[in-house]
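Omission of a single protein chain aside, the complex is shown with its protein chains in their original locations.
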Amino acid sequence: MITLWHYLAVAAAMFGIGLVGFLTRRNMITMFLCAEMMFQGVAINFVAFARYHGNLQGQVFVLFIIAVAACEAGVALALFLMLYRRGKSLDASDWQSLREMGVPPTVDTVPLPVEAVTEDDRLAPAGVRPKHIPSEEEAARV
Amino acid sequence: MSDPIDLALVILGLPLLACILAAYLAITKRSAAKYAHVPLILGCATGAVLGIILLLKVAADHDHRFISDPMTWFAAGNLKVSFQIVVDPLSAIMLAMVTFISTWIAIFSSSYMHGDKGYARFFAIMSLFVFSMLGLVLSNNFLLLVAFWEGVGVCSYLLVGYYYEKPSAAAAARKAFLYTRLGDVGFLLGIFLLWKMGGWNMSLTAMFDYMTKIPPDQGELTAACLLLFCGAVGKSAQFPLYVWLPDAMEGPTPVSALIHAATMVTAGVYLLARCAPLFAMSPDAQIVVATVGGITAILAAFIALAQNDLKRVLAYSTVSQLGYMFLALGTGGAISPVFAVTAAMFHLFTHAFFKALLFLSAGSVMHSMGGVIDMRRFGGLRKLMPVTHLTFLCGAAALAGLPLLSGFWSKDLILEALTKAADEGKSYTGGYYILLLVSLVTVFMTAFYTFRAYFLTFWGPERIPEEAGHHAHESPSRMTVPLMVLAVGAVFVGIAVEPFNHKFSHLLEHAPTLLQAQAVSHTDMIPHHFNKWLASIGTALALGGLGLAFVMYRKGTETLPGAIEPVFALSRNKLYVDEVYGAVFVKPGGVLAFLSSAFDGFLDAMTRLISSIPRFVGWWVRPIQNGLVQFYALSMALGLTVLLTFVVFRIAR
Partner (left out) sequence: MNLFALSPMQESAGQIALAAVLAIVGFAFLLPQPKGRKVAVGIAALIAASAVFVAWIYTTYGQPMPDIIGTVLFCLFSAGALLFGTALVVQSNPGRGAIAFAFVILSTCGLFLLLAAPFLMAATIIIYAGAIIVTFLFVLMLSHAGGPSDENNRSREPLLGALAGFAFTGLVLFSLYLSQGGAQAASAAESPKIAQRLPAQVLTLEERNTLLAAVAKLDAVEEQLAGDTTPIAERGRVDDYFKGVQDQIATVAGSNTVISQYGSIATRLEKVGEKVTPLRGDQQSLRVLRQTAEVRKQNEKAYDAVVNHLFDSKPDRATVKAELRTLRDQTLLLAGVGDLPARNVGNLGYLLYTDHLLAVELAGTLLLVATIGAIAITQRKGAVA
């Protein structure tokens, strides 16, 4: 028999995973999705309690949570768009200008792994590799 | 509208309305600011007409007094302060006089101040000034009176410091404000003492009724009266607080006219007249008042002898004349208070006309001389400015007390009061005798310095300073018409209301406050009469002064015989009063200020030491604020975890 506690435990675990994601991932969209997952954990809590108490107050609360989450999604995505326009990146760590005066900016020391560029990457968008690569003059004639 | 109270409220409201309109113009409409004088002139003119109607109504009423229904302003415990106005002969005369004089001053200044950049501001403050004075005159409650009293003080501060970019003007304004404030301390203390003594009443009429029924302790009453007198000394520029008034010349000349004639300095005299029932019960306070008045009168007259600044001569003459008024008021303990107050108020009344006239004439002179007011630099303006010359002559003659002019009658009344006090007074007859002599000497000196100024300005060869430029001609009609009107007043107002028909004294004889004072003073009413001997002596002295001035200054230049040079030097240096004050009060104050500053420095050092601790801590933890959102969230989550751990395991144990 599944009890209230099962639901609560699962909800807590979901919340925790979402929290870890929010704290560690640097892509703002992923952070946002993790926050939504935390919302879902809370929503499960509410619905389980609603079931437990045999009334609908919890469900009503979850409806409001969904409404707020929708608002949040709208504003957050608009903000992401703005930030992306400015920084050409979705990295949350790019925005450090609100730090205290005199504190050096946090920079990443370990370099990113360089992916070896294989020959395939230079292939033409479609079709097989032509036997004869045309010179520029020929290309211009065509 | 026919109700006297409503009428009085309308008179009170008109300048306030004018002030609001002018202030609005000053703030917003740059283009319409040149019409800022219209509200004040209209308001004051209407007020003057209504004031005369009101005066007639009061005279016709058999009670001679109207009190408005009290309207609670605030109340706390025993203290009930209500907005209540009283219209009786005293306040009605003041109302009519203030509005009438203000009207002509306003008309004069609309021309005098023409083109000034603070034109609208000037008229806004002028309106507020008139409003405050009218409120002061009307209020029947001590705290309300104080409020308007301070309003007058603020307005004088603003107007004296009107040219606030000029350091001397700012300093003069500050001086005026601080000196009057010094007196106000005593004034407030006196009010609170009276409040306690007067059965916890703040209303003037209720307080007087209470105290005449239940006579208070004589010592306390004297103390309270003297404290009230402190306020009057500050406001009316009496010895030892008179030094601000001559410096107040830094303001525009119409302001001086307003301060000296209609508003501000007359407030102190009015206050004492209104509180006559209190002073009548305290002869000790009265002799102090009279003595201070006498000292001021002769001191100021002496200083005025050798001043070279035309306006300064007039300013010292005002101080001196106010001293006269206080002399008259001070006789109220020895002879009938009605007579004393009548004498003082009558002098106040006539003085308002001729002093306003003199100041406006001086303003006219100054206007055409391009702002120069030093009598050594111009002279012989008789031909150049005929109207100003004649009107100034009228004013000077009235001030000197030449026979049949208004100053003569009022001064005569004061001398009469002093004679009575010296002759038949109940107490301090010797003191009053000395004061009589003092005032007679002052009459001579007054005539001398007044005509000295007149001869130096208008007689002798024509001399015009280069600053005058093309201004050096008679002033425009908007300035000369008020001069002429006031000149007529200065000549005829005295003879019109007192010496033959006794209208003025009849009116005041019926003032309930003064009747109350009469009742408590146990003195006899003094019948109207004319003391030929006294008048002759006064006339002789005045003519003597005039003659001496004519002999010495008819050439329009100052050439002093060597014998009196030291005397004039003393006078020129104002008896070194400012220097004495500097040595006695300012220097010790400076030492005290230095000590305080050193202590302040020590405290500052301590504060810096203490503040360096959080600064150090801040420097230490500053790297935490690294601007990374996720770092902040992480700190929050970790903190929450720690908190939760604590909570959970505390509960588990």
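Labels A and B are assigned to the chains in the order they are written; within every chain, residues are numbered from 1.
Definition applied: a contact is a pair of C-beta atoms (placed from the backbone, for glycine too) under 8 Å apart; a residue touches a chain by one contact, two chains touch by 3 or more.
All figures in this text were calculated on a predicted structure; none of them were measured in a lab.
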For chain A, residues in touch with the removed chain: 1-10, 12-21, 23-30, 32-34, 36-37, 40, 43-44, 47-48, 50-57, 59-60, 62-64, 66-75, 77-82, 84-94, 108, 110-113, 115
Residues in chain B touching the chain absent from view: 628, 630-631, 634, 637-638, 640-641, 644-645, 647-648, 651-652
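The definition used in the following text is that only the chains that are shown with their structure count from here on.
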Chain A-touching residues of chain B, taken from the complex the two chains share: 622-623, 625-631, 633-634, 637
Contact footprint of chain B on chain A as seen in their complex: 19, 22-24, 26, 31, 92-93, 95-100, 102-103, 105-106
